[in-house]
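Shown here: the complex without one of its protein chains, the others still in place.
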Amino acid sequence: MTNKDMFKVFQGLSTATITTVLLKKGLRNVWMRGPKALHDTEQRYVGRAFTLRFVPVREDLATPAAWASPRSTRAAIEDMPDGCIAVVDAMGVADCGIFGDILCARMAKRGVAALVTDGAVRDVAGVLDTGLPVFCQGVAAPPSVAGLTFVGWQEPIGCGGVAVFPDDLVVADRDGAVVVPQAFVEAVAQEGQEQEALEQWIMDQVAGGAALPGLYPPNAETKARYEASRAKAT
Amino acid sequence: MTNKDMFKVFQGLSTATITTVLLKKGLRNVWMRGPKALHDTEQRYVGRAFTLRFVPVREDLATPAAWASPRSTRAAIEDMPDGCIAVVDAMGVADCGIFGDILCARMAKRGVAALVTDGAVRDVAGVLDTGLPVFCQGVAAPPSVAGLTFVGWQEPIGCGGVAVFPDDLVVADRDGAVVVPQAFVEAVAQEGQEQEALEQWIMDQVAGGAALPGLYPPNAETKARYEASRAKAT
Amino acid sequence: MTNKDMFKVFQGLSTATITTVLLKKGLRNVWMRGPKALHDTEQRYVGRAFTLRFVPVREDLATPAAWASPRSTRAAIEDMPDGCIAVVDAMGVADCGIFGDILCARMAKRGVAALVTDGAVRDVAGVLDTGLPVFCQGVAAPPSVAGLTFVGWQEPIGCGGVAVFPDDLVVADRDGAVVVPQAFVEAVAQEGQEQEALEQWIMDQVAGGAALPGLYPPNAETKARYEASRAKAT
Amino acid sequence: MTNKDMFKVFQGLSTATITTVLLKKGLRNVWMRGPKALHDTEQRYVGRAFTLRFVPVREDLATPAAWASPRSTRAAIEDMPDGCIAVVDAMGVADCGIFGDILCARMAKRGVAALVTDGAVRDVAGVLDTGLPVFCQGVAAPPSVAGLTFVGWQEPIGCGGVAVFPDDLVVADRDGAVVVPQAFVEAVAQEGQEQEALEQWIMDQVAGGAALPGLYPPNAETKARYEASRAKAT
Amino acid sequence: MTNKDMFKVFQGLSTATITTVLLKKGLRNVWMRGPKALHDTEQRYVGRAFTLRFVPVREDLATPAAWASPRSTRAAIEDMPDGCIAVVDAMGVADCGIFGDILCARMAKRGVAALVTDGAVRDVAGVLDTGLPVFCQGVAAPPSVAGLTFVGWQEPIGCGGVAVFPDDLVVADRDGAVVVPQAFVEAVAQEGQEQEALEQWIMDQVAGGAALPGLYPPNAETKARYEASRAKAT
Partner (left out) sequence: MTNKDMFKVFQGLSTATITTVLLKKGLRNVWMRGPKALHDTEQRYVGRAFTLRFVPVREDLATPAAWASPRSTRAAIEDMPDGCIAVVDAMGVADCGIFGDILCARMAKRGVAALVTDGAVRDVAGVLDTGLPVFCQGVAAPPSVAGLTFVGWQEPIGCGGVAVFPDDLVVADRDGAVVVPQAFVEAVAQEGQEQEALEQWIMDQVAGGAALPGLYPPNAETKARYEASRAKAT
């Protein structure tokens, strides 16, 4: 599968389905605690993780002046490739905003697919106006330097209790944001599609009044009926 | 009062009023911390509690395979009577979803009045489509087995820091979900109606510009005026 | 500046801008953790703080009967001046509601500009109907006396981890609520306006495709361009 | 009973017994969450509450300079009567120390019976050297002004989730610290002594191999045996 | 292996070693968060789990009178077999004590090997005197009924975020308390012993100045040296 095809497949896989498939492979900790869509949306966002990392505030370093440093969030943003998902480790600090309207506007301009963080954003009215899809823990007026010090980008990070490595695949929808480690992307794409098809069929059975035991998860008889229905469909 | 009449009365009592009446009887801990309406609603939901209980995950037991066990959430759902409110003790675990669209669809089909939990649901878009009223702590993509093990139903449980026994009355509205223990149902129904009527009259006085002291709570003079107004109304 | 002019200026300053200006003056802790607009609003609210203080429940004192005491929330409300912002220290207790529809209706009637609390309100449907702008941590059915004891008003308080003194200036918008200590009001008004103008201009540059380094924060060259643009505008 | 006699009685009542007696009178919330003996001790401390109150830090007010203000912790300490228990509302903030060795030394000098707080103390080695009995949540190096602003004394406060009013009786031992509201002091003294005597007798029965049902709580037969044993003892 | 032999083996396995062995088998969640030895001890405690379960307080049910009910903690204690470890689900509630000195004395008398809970105990001086080994989250003066309602025993429970089933093996030492599910007991016993022997040998190498890479975990060369040393020892 090309990268582009892969992305298209993941557009059709809910984060719920992805976590089920990964759990069957032994990965129980892939859903980030905290990030939640800031805007009402039916959409799903898919991209490679571009990571940013904060440590706690130290008043001599975390100042508005620091924003001009070459190791600033500004420099990190200018390094983001088109289509990436920026994943920001704010250590769950929710009483200052990592970014406001100006930084989000620039990210939108650069083609960033979405911003995911276990922290907060600020100037929420302005951020929503930029059109950048944001998954965060909340909203807070103070600037990042009130509680955080920026230290670097494209390093391994934690976000919402989940390890995120640069270039992991990230998928975000109304259920939140999940990481698909590189090594699992192909397998999840394939098994996820099968899972979605099966669950759609089960949903139809439930709509028709079927009871759950034997249906979900399907027993041998149900599986046979499902396979038969698929054969007919083709 | 018949059961049906009782339910009708409670449709007219806000959870705020119910907690005030129960507090006067010495019950301060009847409102569940966490459950919040997932959908925008002006409605109130009333039903007998049908309880479900989870314990923490143990990886050898909490697997997708477990869903086929006779002691599964599936079996519990098939046991739910029409009109009940399913109350689920998830121990406040909010990083996996106890149920998704398929289970909620089946519950809706079985006539469950509402789902109340101190945990989360998954596949929120699908859950909302089923029309099942859900009061939960949030939304999470991972399946229940990522963090929880299901152990049984119709047992005493804790939900949001409140004890819930099978067949307690549960009422849920925009202020959340409360339990009315069996032994208090009749008394709450009666005193609640009186309280609602009095507060409506007080609200009218406030709208007319009355000051609070002496009015709310009403002193003897206010009570007399209120009684007079009721007498006239009849 | 007159008080009225001052208020008008602050209507145009976002809480995000205010926190940035105060941080430059050494104040990092002015944004209250918890209070969030209960209603959808594009508006900003400005007023002098009128403080109220609760301590934890003691069952012999925190009873519905206490509401008739001269040291009750009712008496405090009757003392609120037109245009103030009521700031209520509920110690972050979110499982009972400090006020319901009747008290909020009276506050609206008295011209209170907004209610800000790190606690919850109850009877949310009724509260929204009163039109009183409310910034709170959430919604809960139980009355205040289920968890709190009211002890006084117009004292120094903590609200959401921030010290609030009577008559401090409070500003609340979609990013939450901030305190501007008396001694800083004039300076924030002036510097805040300059900051807003500069950020608006930077936002335009970003919209035009400008990169961040050198632009935000502005280096000498950018500052010169900005000054030139302002000169032209006049 | 004289005050002195009363104190002597309470020296013999465990905080466990006191909470049981108060619970029977409807007071469930009298034990402070957090305060724990800093030193190894078999002793029990009894005194009238002398309350102090902090609000969160505001950097312009919470400075070492503030320590010289007339509304400082220093002035409060000089106001403490001999034999009181200082109860300090630090809002549970545990990352700065409300007092260090110098202030504790002065309190010891003034005859303060104990210090109880839901916050931390600093310079723990020095504090222990002063001999002042301290019940706190922990130890932290930073001064109070790093996180707190002192605002007053002998006001109603919250400490560890419990309301404390000036002159309430406070008792602290290895199980922590409890408040006995003024109105309940006499009754607790009397019923507490009876409870301690009964439990001592039950403990002897258990030591002799008796089973619990019928013994604890005692049924009619056990009560009769107990009364008989008391009669004999006299 | 007989049950008695098995217990003897586990006396020699640290909880640290047990968790390492179980993790290799896919069980990451077997260590209870909270329980900690109340007394200074070098000992390790091993026994089958006898489970007890609490739900939150409901004031009409959680009263001292409830202690006389046939479904009380007293009845549960009389049901505990010699040598069991009582594991008590207090839902992490740490502001009341599940048991005090009388109940602990009776448990000691009945030969209970240890008490493990994610809650607190009360009357700590008395509890220590009974000699019953206790692993708990802390100490609190109030009786269980101040915050909890007892509902049953020998059911599946959660304790400190871990699922515990009746008759699971429980081991507790200075690192806390772990569960070994029935199906894993034999395997853990065997692999645990091997692991302890290997780690002891590695510890000796480190004492002799060896560097870690290649040593721990051992590479092929180290393994060979270890095997050789074992052969010599026999």
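Assorted remarks:
Order as written gives the chain letters A, B, C, D and E; numbering starts at 1 within each chain.
Everything that follows uses one rule, which is that a residue touches a chain if its C-beta (ideal position, glycine included) is under 8 Å from a C-beta of that chain, and two chains touch if they have at least 3 such contacts.
Here the structure is a predicted model, which is why all the values come from computation and not from measurement.
Taking every chain of the complex into account, the chain not shown here touches A, D, E. Checked against the hidden chain, the listed residues D:P56, D:G97 or D:G119 yield one contact partner: D:G97. Contact with the omitted chain, checked across E:A65, E:L212 or E:A228, is made by E:L212. Subunit A meets the missing chain through residues 26-30, 55-61, 91, 149, 151-152, 155-158, 161-164, 181, 183-184. Residue positions on subunit E in contact with the hidden chain: 14-16, 18-20, 23-24, 28-31, 33, 36, 42, 161, 173-176, 178, 199, 202-203, 206-207, 209, 211-213, 216-217, 219, in rising order. Along subunit D, the points of touch with the absent chain fall at residues 57, 59, 64-65, 67-68, 72, 74-75, 77-78, 94-97, 100-103, 105-106, 109, 122-126, 139-143, 145-147.
The rule we apply is simple: only the chains that are shown with their structure count from here on.
Hopping across touching chains, the smallest step count from subunit B to subunit C is 1. Between A-B and B-E, more C-beta contact pairs are found at A-B. Remark: rotation between subunit C and subunit D after Cα superposition is 180° (nearest 5).
Remark: subunit B and subunit D have CA centroids separated by 38 Å (rounded to whole angstrom). Here the CA centre of subunit B is 36 Å from the CA centre of subunit E.
Inter-chain spacing, taken between the CA centroids of subunit A and subunit D, is 49 Å.
The set of subunit B residues that touch two or more partner chains comprises 26, 28-30, 57, 59, 161. Screening every pair of chains for touch gives A-B, A-C, B-C, B-E, C-D, D-E.
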